[in-house]
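Heads up, one of the protein chains got dropped from this complex, but the rest are sitting where they should.
Think of it as A and B in the order they're written, each chain with its own count starting at 1.
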Amino acid sequence: MRTRFILLFLQLPVLAWAGGAPLSPTSKACEECHLRHTPRVVQEWRVSRHAAATPADGLQQPPLRRRVSADSPPAPVRDVAVGCFECHGANAEGREDTFDHFGQRIHLLVTPQDCATCHPVEERQFAGSKKAHARGNIENNPVYAALKRSLIGSTRVLLDYTSPSLISEDAAPEVEEATCSGCHGGQVSVNGVREAATAEGTLTFPRLEGWPNRGVGRTNPDGSKGNCSACHGGHRFAITEARTPQTCARCHDVPKSPAWEVYRGSAHGLQWAAVPGAADLAPLPWTPGRDFAVPTCAACHASLLTGADGAVIAERTHDFGSRLWQRLYGAIFSHPQPRDGDTSKLRNQDRMPLPTDFDGGLAPEGLLSGDEQSSRQQDMGAICASCHTGPIFEARWAALAQTAAAADQAVLAATQLQRVAWQTVAADPADPFDELLERKWVEQWMELANRVRLEAAMGPAPSLNTFGGGWSQINRNLREMKANVY
Amino acid sequence: MRTRFILLFLQLPVLAWAGGAPLSPTSKACEECHLRHTPRVVQEWRVSRHAAATPADGLQQPPLRRRVSADSPPAPVRDVAVGCFECHGANAEGREDTFDHFGQRIHLLVTPQDCATCHPVEERQFAGSKKAHARGNIENNPVYAALKRSLIGSTRVLLDYTSPSLISEDAAPEVEEATCSGCHGGQVSVNGVREAATAEGTLTFPRLEGWPNRGVGRTNPDGSKGNCSACHGGHRFAITEARTPQTCARCHDVPKSPAWEVYRGSAHGLQWAAVPGAADLAPLPWTPGRDFAVPTCAACHASLLTGADGAVIAERTHDFGSRLWQRLYGAIFSHPQPRDGDTSKLRNQDRMPLPTDFDGGLAPEGLLSGDEQSSRQQDMGAICASCHTGPIFEARWAALAQTAAAADQAVLAATQLQRVAWQTVAADPADPFDELLERKWVEQWMELANRVRLEAAMGPAPSLNTFGGGWSQINRNLREMKANVY
Partner (left out) sequence: MRTRFILLFLQLPVLAWAGGAPLSPTSKACEECHLRHTPRVVQEWRVSRHAAATPADGLQQPPLRRRVSADSPPAPVRDVAVGCFECHGANAEGREDTFDHFGQRIHLLVTPQDCATCHPVEERQFAGSKKAHARGNIENNPVYAALKRSLIGSTRVLLDYTSPSLISEDAAPEVEEATCSGCHGGQVSVNGVREAATAEGTLTFPRLEGWPNRGVGRTNPDGSKGNCSACHGGHRFAITEARTPQTCARCHDVPKSPAWEVYRGSAHGLQWAAVPGAADLAPLPWTPGRDFAVPTCAACHASLLTGADGAVIAERTHDFGSRLWQRLYGAIFSHPQPRDGDTSKLRNQDRMPLPTDFDGGLAPEGLLSGDEQSSRQQDMGAICASCHTGPIFEARWAALAQTAAAADQAVLAATQLQRVAWQTVAADPADPFDELLERKWVEQWMELANRVRLEAAMGPAPSLNTFGGGWSQINRNLREMKANVY
């Protein structure tokens, strides 16, 4: 018999008593049954803040620590835990997805309108953002219909006597759901009812078309736009999760909107991965330099930040573009941020629904003025100054401006080549997105220029910014286009 | 002198006595010497379960907690720790890699046949799987020889008076080992002996050709197929490691079989990375919703799962395709899972050794029937239902079916273009894989269609599924092929 000595670290388990917030009788009934049938959902909720405190508890916090933004949430929600029924039974009347379930009127989808019961400020900010309009901004813009067909559509081969040709058709709904609508949001609507055999007997539910859909700009059966659970996932509602970069990564990924990859390669992102404890994602309010050595996405784009002295550095916002002055992707050329989240209303100088024309000229209305841009830059500077001296972030902004100009110049070069092709036999301008050359032109602005602009904004990963999707690809793509132009 | 106050967290170190399982005298001798010469190997083993318990100990566990599947492992192995000699000395006779080492008959490779001493059920399941046949499935299929030469072969330039031409030759063994054979497995065989000067004097070992090789479908000197340490790595034999997604990532990576990237971008994978403690990989049996909030690869494809009530949800399997109904990659079109892991025996309607013909028609024999597919779908549903309601996963499966059909349609379009090229001067059908156009055709099914099918199966990352290797690339590739066809 061998013997071994092992050095253990003793941790003392302690049985503690924790009183959750009181649950409404309706939600208690939900919980008891669903603990058997969907236990994970109940368990996630049980460790959430919604289970631990009532809205009234939240309102007793000092203002900067409050998560409830309603001055006075209505009774009875105010005085109970935010349980199943408080959300799934909210605003139940007048929407077609409400149904009877064991005597209660509930709906499967919880929408921004429902969350606004306790979080009206966040809902109002979000409603004005590009995220809330993410679906409409592509659906209501005729330019994007052809682009979408070229990207995700169904391409068929037409074989004739001389040579094959390609026909583009709209994508299957399932493909659209897993691509564009997965981020921009789909339309969820009720189409009759379905019966389901369950352990509790046969139950009747509304049949939801276009569901599940996790897109942030979802159109809901109650007519509201948006999906809070795109970022506040599952039944956890955890601020730590909303502040985690991977939460944003689902949509902001290579090659079109590569914020996640750019962040990971930046000085911030590399430390976030390499330095254990570089960011404590839980505190509210959140203090740069103390709570986190490096920011995650939320710090710069959304969260309420305070200094070590408790003074507010930046107010919380759920209009995630509202701290930004320059829009780096979303259209052909970079341009000042639009004032309104509904970008389909913009008209460029050619009266097309785009923020710029094809030479980079700005839409005459609807974009931030230079003064407004400067003001936002100054506000962002207050965040940066928590950790950096002025010359550091001022140099970054100057580089961003120069890089955006250089990238726009590279897009202009591609557009010039594309125009030559449209003017000759090389390309057919009838559909500006469906041919190989046109796809290379689209990639120049929608993937490559986007990438180098974002690298400049968030701190470049030099190797990736040179080779992988960066400047060398921009220049290579121009050479590919040139080879096909004449 | 400055003074600083620091808040520490006290952890009490405790010197505990731990009795490992008794070691056989032979293994004790191994350990003493190898602790000096290959200390890491010994240390890994010492903290493994093989060191902590005897097979007899394991058999005293309740059935669902047993890791030993032999009803009665033979003495003396049964009553000692599973040490060096118990594995490296197992089944020593009748195989050419056994040699004398300080008076013992041992072999360097431990094969599935050796592991079967205690784990015969796992070995039997594995032996019938596509993983065990991973090497033969490409080596015994003449279609793949040309494909392999095109992918990893040595391409030389033949310069003549008119224009250069390219000659493809087989890859160097070292290149094949680092590519195809690295996952599919190589052939390890004995080629004489080698002498090595060691601190213990000059020792003689068999010279192993094709070793080291970590491929899961390795052919071993004892004639057995497979390599348990492909997933149960090193001398750790840790179930936590086999359940970690990165273990699967070595082979299931972009662009051909991108399960790892698809998982990371899925709702499951994003939470796995973002939510600390989302999955406790150690418990046996393993309970969805309690032990893990999100599954890793093993949960859905291999592990024994039980409900919170202790009832079995899914039996453990080491035939990793046996829970699946549709095969999403491995051939040109998606198709029902084959019944047998040896896919080289399949014959399509053109009598080629493939599961489908070039129009997508299924091989008439050897693939699951519709009923068998439905039965597997139902079993998988029991796993999904641990955390989700039916409409969620039923919508996923409907989307999978539609997406597989749409991807197959895109493959058919590429095949139509390729056929036009073969019928004209554009491509030579003698070798169907060696020209640029043919490579684009191969990429259509082996990389791009694979990707979007997997995204549908495991939960799409919308951005990547649209742009990075997804639908936009499928449509772009068709345009590239079209540009080269006539």
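Criterion: a residue touches a chain if its C-beta (ideal position, glycine included) is under 8 Å from a C-beta of that chain, and two chains touch if they have at least 3 such contacts.
Bear in mind that the values here come from a model prediction, so they are computed numbers and not experimental data.
Interface residues of chain B facing the missing partner chain: 1-11, 38-41, 43-44, 150-157, 159, 162-166, 168, 171-175, 177-183, 194, 196, 205, 208, 211-212, 214-215, 233-234, 236, 238, 241, 244, 246-247, 249-257, 435-436, 439, 447. Against the chain not shown here, chain A presents residues 11-20, 22-23, 28, 46, 265, 267, 270-271, 273-275, 288-290, 293, 308, 386-392, 395, 398-399, 402-403, 406, 409-410, 413, 416-417, 420, 452, 455-456, 460-468, 470-472, 474-476, 478-480, 482-483, 485-486.
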